[in-house]
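Reading through the structure tokens given below for one structure.
Only one protein chain is missing; all other protein chains are in place.
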Amino acid sequence: MPHLAIDHLTKIYERGKVLALDDVSFSVDKGEFLVLIGLSGSGKSTLLRCINRLIEPTSGRVFLDGTELTALPQRELRRWRRKIGMIFQQFNLVKRSTVLANVLAGRLGYVPTARTLLGRFPREDLERARRALERVGLLEKMFVRADQLSGGQQQRVGIARALMQEPELLLADEPVSALDPATSHSILKYLEQMNRQDGVTVLCALHFLSLARRYGTRIIALKGGRIVFEGSPSEIDDAKFKEIYGEEAEQVEVR
Amino acid sequence: MERKQSRSRSAEQPPIPLTARVLSFFLDWSIWGYIAYGTVYLLNHYWYVAYIDWYGRLTLPWWGWPVVVIATFELALLSHSFGHSLGMRAMGLMPAAEGLDRPALRKRRLRHFLASHISIMPLGIGVWASPSEPWHERLSGLRLVRLPQREEWITPPPRWYRTEWGIMTLAILGLTVTLGWHVTGIHLRVLIAGAARPARLWQGLTHPDFTFLIYSDPWLNDSIVGALIESIFMALLATIFGAGIAFVLSFFGARNIMAGSLPGLIVYGLTRGVFNIFRSIESILWALIFAVWVGWGPFAGTLALFIHTIAALGKLYSEQTEHIDPGPLEAIAATGGSRIEVIRYGVVPQIVPPFLAFTLYRWDINVRMATVVALVGGGGIGRLFFYYKDQLDWAKVGAIIVAIGLVVWLLDYISGRVREKIV
Partner (left out) sequence: MNWIASLAPRFAAAGRRLSIPLADLLVLAYLWAIGTCFTSFILYGEEAYLLVPWWVMALAVVEGAALWESFGVSLGMRLFGRWLSREDDSSPSLGQRLGYWLSWHLSLPLFPLSFLDHEGQTVAERLTGTVLREPPADAPRGRWYRTSSGWAILLILFLTSGAAFGITKVNLSALIKGAPKTAKFWRSLASPDTSILTLGLKLLLETFFMAMMATVFAVVIAGPVSFLAARNLMRGPLARPVYFVVRAISSLTRSVDAIIWAIIFAVWVGMGSFCGALALWIHSIADLIKLYSEQLESIDPGPLEAVAAAGASRLEVIRYGIIPQIINPYLSFTLYRWDINVRMATVIGVVGGGGIGWRLAAHLRSWQFPEASMLTILVVALVWAIDYVSARLRAKLA
């Protein structure tokens, strides 16, 4: 049984009648580092958000460990969401809150609502937050407001927040496209580390093929909401590249 | 005190300025004074303990005042010695308590309290004599330090509502609300029981009478629409001319333009002072003054709005001018531009959009104010409003309220949209 299975997933946005995902099916095994590539607007973000149902798909099903996520009621869904970590292109931190508060938000799915509303997280969660921040090298910045950090640091906070969930699956929505090349690698290395050491399955949307080749164990390319390529990184040649990115595209190397 | 021991990575700190020390103490003293006043007021409210004369003045026996002064002083000293007081927090200070166990700390605090009597009581001699480390701190070893920055924290500080200053803040807020409840004479019973009293008022307000919407009321020789137009134009005239004058004056009230010479600074201070004083007096009071000056009518109201507009816009404009980017000014001065040219080509282009936005915002306020200045003889829709109100003709009053509400809302909406476009 695959870890994650996507079955004929389709998403049509009501406003503007845009077909964002068109009958997408694939499956992911445990421990894979799957990279989604494609132009902006090709449906990568929509696909990732349909998996944890931040966006409700129009039709199709999503299975995680054999459980159909798309059929779960809201309450059940929240229980499953804590197994799925997510990091975002714009980091999505609460800018006015401290780094610690942002990281602790990753535990919201575990701690009962009555406790979290009072802001009382268990002591072990504070310890866990400390460890997560230590892992991404930001222990020093624990009490700093998130808007005081640089872009790369903010994304590391995002990773720490995902680590707090102790996820089995990590969805990364273009985690490095707002960052410069050097920082990009440091962020993706954290993802690779989670993938190798903790055995977290990673689904990562990326913009640049070079990064996809470097980190992915498998690549899926989307174009206009359809899968146009599925295979190992080495299989993408120039013809395939042109097909995915269009005729005028040039390969850009990100070192 | 494991928690406090390593709360922050303390670095070398510059000495705390004298003003911060003095202000923090006086803040604590006045807070205790306020609490004393509030307590006596409330005590008196329930049990008649002190004599309050006809004017509502609290009268104490001759020995009462010194007792109050000394008692609040002692309380301020106590809160300064035995915790993190609100005054210290407001000035960004805190008592250092590193590496101390509880009994040792308590001993130091007691010593701090006692030493303060020698150091602060006699006209603060111990503070003036050695500002960087006053006598009581030297004697007790309990120092005041700056609050650590967030970057320096190791463990989070206690939550604000569990600190001494937080509790004090809550207490003051609670006292203020309780005191305010009695001072403003809030009686919920009256509010509920009286709800039926203005039955005719509700009847009238919910059944507005639009007879004189367009046709003039023969008694007043004015209609609702006519009076509304009058009000709108009062606001318009006041805004246009007020903005024009405020624009010119605002440069005299901008520090960055006037700085550089002593006369400049004096003009700056004067302009700002006049702005602030004139702004503090509401348009209605201005209308009262102008009603004496030019007689009742829309002109008095216009003048009132005009004066208040100059002051309010003048302040907003000046502040905006102070926040401009100095780069272009430098560039123009470097090409040999005169002072006037620097303003014309360096300052004006930067400030026009925000000035327009402020002016539109002020125009909104003026329209709303124009509806009420009539109360004291300003003319406009308010004249009709107060006339019908005095006649107890609530149906017509209701019609006017509806008309005012709609017009003000419409103009507010339009100016909001325009402001969005400008900024």
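Some observations on this one:
When the chains are written out, they are named A and B in that same order, and each has its own residue count from 1.
Rule of thumb we're sticking to: a contact is a pair of C-beta atoms (placed from the backbone, for glycine too) under 8 Å apart; a residue touches a chain by one contact, two chains touch by 3 or more.
Predicted, not measured: the structure shown is a model, and the values here were computed from it.
Annotation: of B:Leu110, B:Leu220 or B:Leu236, B:Leu236 touches the absent chain (contact as defined above). Which of B:Glu133, B:Glu152 or B:Glu282 touches the hidden chain is settled by the complete complex: it is B:Glu282. Listed residues B:Leu191, B:Leu262 or B:Ala334: the one in touch with the omitted chain is B:Leu191.
From the options A:Ala5, A:Leu19, A:Leu39 or A:Leu54, the residue with contact to the chain not on display is A:Leu54.
Checked against the full complex, the one of A:Ala105, A:Ala160 or A:Leu222 touching the unshown chain is A:Ala105.
Among A:Lys11, A:Lys44, A:Arg81 or A:Lys223, only A:Arg81 touches the chain that is left out of the view.
Where subunit A meets the chain that is not shown, the touching residues are 16-17, 52, 54, 78-82, 84-86, 88, 90-97, 101, 105-110, 113, 116-117, 158, 161, 164-165, 171.
One chain of the complex is left out; on subunit B, the residues touching it are 55-57, 173, 176-177, 179-181, 183-187, 190-191, 194-195, 197-198, 201, 205, 229-230, 233-234, 236-237, 240, 276-277, 279-282, 284-285, 288-289, 292-295, 297-299, 301-303, 368-369, 371-372, 375-376, 379, 385, 389, 401, 404-409, 412-413.
The criterion applied here is as follows: only the chains that are shown with their structure count from here on.
Against subunit B, the residues of subunit A that register as touching in their complex are 98, 100, 140-145. On the subunit B side of its complex with subunit A, the touching residues are 150-151, 153, 156.
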